[in-house]
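Missing here: one protein chain of the complex. Every other protein chain is in place.
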Amino acid sequence: MKKLSLAKLNDFFAAVAAKETLYLPVNNNVGKAEYKKWESGVEMSSALNTVRSAKDFFFPQTENLMEFKMTGKSVEVFDTREECEDFVIFGVRACDAASFAILDSVYLVDPVDSYYKSRREHGTVVTMACSKPAETCFCGTFGIDAANPAGDVTVWEVEGAYMLRANTEKGEALLASVADLLEDGCEKCVEEAQAKTRAILAKLPLAGLTTEGVGVGKTKELFDHPAWASLSESCLGCGTCTFVCPTCQCYDVRDFDTGNGIKRFRCWDSCMYSDFTKMAHGNSRNSQLERFRQRFMHKLVYYPDRNDGTFGCVGCGRCLARCPISMNIVKVMKTLGGKN
Amino acid sequence: MQKMMEKRALELLGDGTVNRVLGWSAGDFIYDVTPAVFKTAEEVQDKFLYNDFCGANLSKYLVKESRKEGKILVFLKPCDTYSFNQLIAEHRIIRENIYAIGVECFGKADEEKLRAKGITGITGIEMKDGTYTVHTVYGDETVKAYEVMADRCLSCKSKKHVAYDELLGSEGEVVEDCNRFDMVEKLEAMTPDERYEFWRGELSRCIRCNACRNICPACTCEQCVFDNPNSGVSQKAAVNSFEENMFHIIRAFHVAGRCTDCGECSRVCPQHIPLHLLNRKFIKDVNTFYGEYQAGENPEAKPPLGKYEKNDIEPGEAGGAKA
Amino acid sequence: MNTETLIPYVGVVTEITQQTPDVKTFRVEAPGGGKLFEHKPGQCAMLSVPGISEAMISITSSPTNTEYMEFSVKKCGCLTEWLHAMEVGQMITVRGPYGRHFPVYDELLGKNLMIVAGGIGLAPVRSVINYVRDNRDKFGTVDIVYGSRSKDDLVYYDEIVNEWMNTPGFNVHLTIDNPQEGWDGHVGFVPNYVKELNPDLDKTVLMCGPPIMIKFTLGGLMELGFKKEQVYTTMELRMKCGIGKCGRCNIGNKYVCKDGPVFRFDELDELPNEY
Partner (left out) sequence: MQDVKEFRPKIVAFCCNWCSYAGADLAGSARLSYPADVKIIRVPCSCRVNPMFILRAFQRGADGVIMAGCHPGDCHYTSGNYFARRRMTLLFSMLDYLGIERERTRVEWISAAEGAKFSKTMNEFVDTITALGENKRLEDLRCKK
């Protein structure tokens, strides 16, 4: 355990940023937090979390995969990737940190997605324990402890200082590189801070939400559940929930003819979109009911089925706050049998 | 008001005038209200809600709902009635299958403004006499309703119901001294460079989730041009600044002269982009160049882009903004 | 195998055969000759024309073919229309192989096989048929029941008549939907024909065709006393990445591109009815 006096915070950021690119949550022009590159004068946001999740760092909304040159009948392929540089993301919350493991279980299983892997290898995740969770938080439902997040380094804010604990080799290396700014930390202060946070977590309105009714092996039972009709009725079919979701990982691959070559890019896609499963001779999910069901079944049943019972949701609450019509995974879980 | 609405809903369901009720359904935290179709009296008694957070405009749901079997009851706030009328004008909803009840609205609250005040961990909200007592896990907070009123309501254009079968409360009046073009004027007074900076700052946050399009009561195309793979513009992700500009300009243009300024686009934007400022620019320009026009006010009126005058202003003369 | 999963190989189309009015078969080789990669019967590859789109197409040639790969494509969308319009010598991109193959290396060994196909559905199982022909001693008898709308819509007709029908242990049963001049074979739908043929219950069935044919043929087989464990099919869903990540071919806890496209019917039973 190490300690960083808040008076030295800027020096710490500067020292980290001197070696690799440092990203942290910063208030944008409308006062909402988003990850931005740190540079001198940039202040960290005090918001609980960013509007967009931290998945962008490893799975960006859009990325060029390759380029093609077509001349006459010939085709050439160019891998246009640039070397990924080392970077640090500071201030990731427990929920987002847990989401990386979920993304890993998709992108790092065979066949490995090398685009993702490279970013994952070059990124160091510094997490920040929560001290003021919101009513939309329900990470506890999925066994995530907001007071003790994962990540390469974990940070707790205690009176006038940050306590830092390295959890991995990458984390050790990061702390070692700024060792002259750090003092010895205080385990007890961290425990106190954790106890405080956990007491608040227990009082949150969704603290008692359970996963009863969903999970492994429920496919047959839930697929034809009558509640999907009313749950999906008001769904607009927009992609807000999927795009702010830290665990949604579906994508589309498209070609763009620039007039002087073809760029093949990958971009986030949403199973809520009507054309998600459209193919040359039809669509296997024609109604919003089917698409809505797919999203929640995937997170709450299919994904656990494939991954030893781990749910595909981390309870960050972004979809609760952002859905234009306030229909969300909590309402779905409760309808399907979850207790609160 | 909620009591009255519930009572009428139960009566109309009971006597068979309607077989469904389109209203708002209670959520977990008072403010997370979901539009819902209630089919039975039990559902209405159980879940029906009308409070200061029922901002969602229900009229677009009627495009689908009014094509179903039987008559549906819908509750419309004054601004929703404009969208409702506009949809009738465009033959998108079947009026005969709808029983519309106008409900009074004194402005809706925006939970984002509660959050902006640092209020979090909300466990309940009590609303009384223009004051909200917000219970949170961090203690109670009191705020005045107008402090957290949605921006679109602060510049409300009309509290008048322009279409209804029945009214609960008064018909209301058009707001005469509405200040909704203030921000547009402010932008127009800027230099092009400043405007460019302003819009880049706003539009660069777009994540192309399409919430603005999908909630918009004027966006009712069966297939949007941005969903058409053959259009060459169907990229889903905000690839670069051009894509963002293109999507928002074209979307605003497609609803120009049809947008009633209900403000739903800005309400739902997860990135808080003031999209209504694009629509209001078109509304203001239409008013300036072609005479006052309020979409949805009169379903018989010809839309400004569907007609012309021989002496219309020339594109080159339309000064619009100052350089 | 290509280690960079999303980056394709470039292949040259060296021969184009018009199979039926709307199906063409394309022979694809590496620019320097030979196959782009090895595959197993039933696997697919992602064909693409840059700027148009990518599509998952089954590899219809047998792995025992050492010179080239073949793809049979029915014209039905923007990519396939482009493919149909191209000429010999055109380069396209190919990546793969993807998906689970028919279990010709283990479970099917020594078994009597019955192959049921409709229309273009013969393409994916053709690789199995030719693999079995080239490894004739490893399998029992092979019954092929193949139907199409009309005689003109039967793909690989010459190959069926000249080669398959002359292979020892092969029994080929052709059928078309409606009577047609110049056709003296069976007339009727595939599911009914399968029932009429009343196959022995010791056969393992490999099936591919339109969903409606699969549905009724399966029903017929059940009536005859077949078990779901004896019947395999190969599914087609819009696959985009081919590597189980992009999410659109997800049905239940399976990704068709990775866990399929070959499924045994008892496995499909576990999945929600969404295919």
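Think of it as A, B and C in the order they're written, each chain with its own count starting at 1.
Just so it is clear, contacts are C-beta pairs under 8 Å (C-beta built on N, C-alpha and C of every residue); 3 or more make two chains touch, one makes a residue touch a chain.
The model shown is predicted, which means the values in this text are computed figures rather than measured ones.
Judged over the whole assembly, touch between the missing chain and the shown ones holds for A, B.
Checked against the full complex, the candidates A:Ser40, A:Thr71 or A:Asn260 give a single residue touching the omitted chain, namely A:Asn260.
Subunit B residues in contact with the hidden partner, per the touch definition given at the top, are 184, 187-188, 192-200, 225, 233, 239-240, 242-243, 245-246, 249-250, 252-253, 256, 278, 281-282, 285-286, 289-290, 304-305, 308-310, 312-316, 318, 320-321, 323.
Where subunit A meets the chain that is not shown, the touching residues are 256, 258-260, 263.
To be clear about the criterion, only the chains that are shown with their structure count from here on.
Subunit B and subunit C have Cα centroids lying 51 Å from one another. Subunit A and subunit B have Cα centroids lying 30 Å from one another. Counting partner chains per residue, subunit A shows two or more touched chains at residues 252, 254, 269. Shown for subunit C are the residues that touch two or more other chains, namely 78. By the touch criterion given at the top, residues 65-66, 68, 70, 73-77, 79, 106-107, 109, 111-115, 219-220, 223, 249-255, 257, 262, 264, 266, 269, 271, 276-281, 284-285, 290, 294, 297-298, 301-303, 305-306 of subunit A touch subunit C in their complex. Remark: subunit B residues 27-29, 31-37, 56, 61, 115-116, 120-123, 136-138, 201-202, 205, 207-211, 213-215, 227, 229, 235-239, 264, 267-268, 270-272 touch subunit A in the complex.
Of all residues in subunit A, only 28-32, 34, 48, 51-52, 61-62, 132-136, 200, 203-206, 230, 233-234, 236-240, 242-244, 252, 254, 256, 265, 267-270, 273-275, 320-322, 324-328, 330-331 touch subunit B in the complex they form.
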